[in-house]
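Here you go, one structure.
Heads up, one of the protein chains got dropped from this complex, but the rest are sitting where they should.
On to chain A.
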Amino acid sequence: MRVALFATCLVDTVVPQVARATALLLERLGHEVVVPRGQSCCGQMHVNTGYRREAVPIVANHVRAFAGAEAIVAPSGSCVASIHHQQAAVARRAGEHALADEAAALAGRTFELSQFLVDVLGVTDVGAYYPHRVTYHPTCHSLRLLRVGDRPLSLLRAVRGLELVELPRAESCCGFGGTFAVKNADTSTAMLTDKMADVLATRAEVCTAGDASCLMHIGGGLSRLRSGTRTVHLAEILASTEDAVTPQQATAPAVSA
């Protein structure tokens, strides 16, 4: 299958290794990966901060960039949820009905990585090897908007060498929430502290998730505390093999002492 990769603005700009891992994984599974050059952002940050009018041209750009794609995959539950639940609505509200229809059609072909692997490709064992103790945080939008359910867990369970430990109070939000993390920094930090306490209680080496944004939040907190536990995106774990344990991915803690 020819898969168009939507890297998402955050991954592309801040943690490109996550998009790289997604591409490597899909290629290893025998699919052709294309990365449309015109892509930028889904518009979620604008919509969720109150700039829904300003989000319309961003949605238009996204629709232009991915026009004609057979299947679109993004390593982010949150961005895919925004594509599914927000893009057409903001376009329609602005009176851009043609754009809304195109966005809705594109959303129907857009998948979060774990959903694409399990539902579209029908694989749970992607042939990965990752010899680490790992805990999984089910990010809110993957959990409640996309309902990815236990797909990421079945993918992780099939990874050779990986020891999966259950995260207590897993369904509790980490406190990221986009601009919430800045506008309500104190409350966000309080939520993060409790999430980190739960992550650390598992004694996992790695906390993983399907959203780079939530991982940047949890990882940013763990790094500030000089904790040895690090955050690694699900795509990076699934892309790892005996030949390349963590492609493009530092296994050292984010902060070197």
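One rule holds in what follows: a contact is a pair of C-beta atoms (placed from the backbone, for glycine too) under 8 Å apart; a residue touches a chain by one contact, two chains touch by 3 or more; residues count from 1.
To be clear about the criterion, contacts and distances are computed from a predicted model.
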{"item": "From \"Cytochrome d ubiquinol oxidase, subunit II\", \"Iron-sulfur cluster-binding protein\", \"Carbohydrate ABC transporter membrane protein 1, CUT1 family\" or \"Peptidase\", the hidden chain's UniProt protein name", "value": "\"Iron-sulfur cluster-binding protein\""}
{"item": "Contact with the hidden chain (one of A:Val126, A:Leu162 or A:Leu192)", "value": "A:Leu192"}
{"item": "Interface with the unshown chain - residue positions in chain A", "value": "7, 9, 11-17, 19-20, 23, 35, 37-41, 43, 46-55, 57-58, 60-61, 65, 86, 140-141, 143-145, 171-173, 175-192, 194, 216-217, 219-221, 223-224, 250, 254-256"}
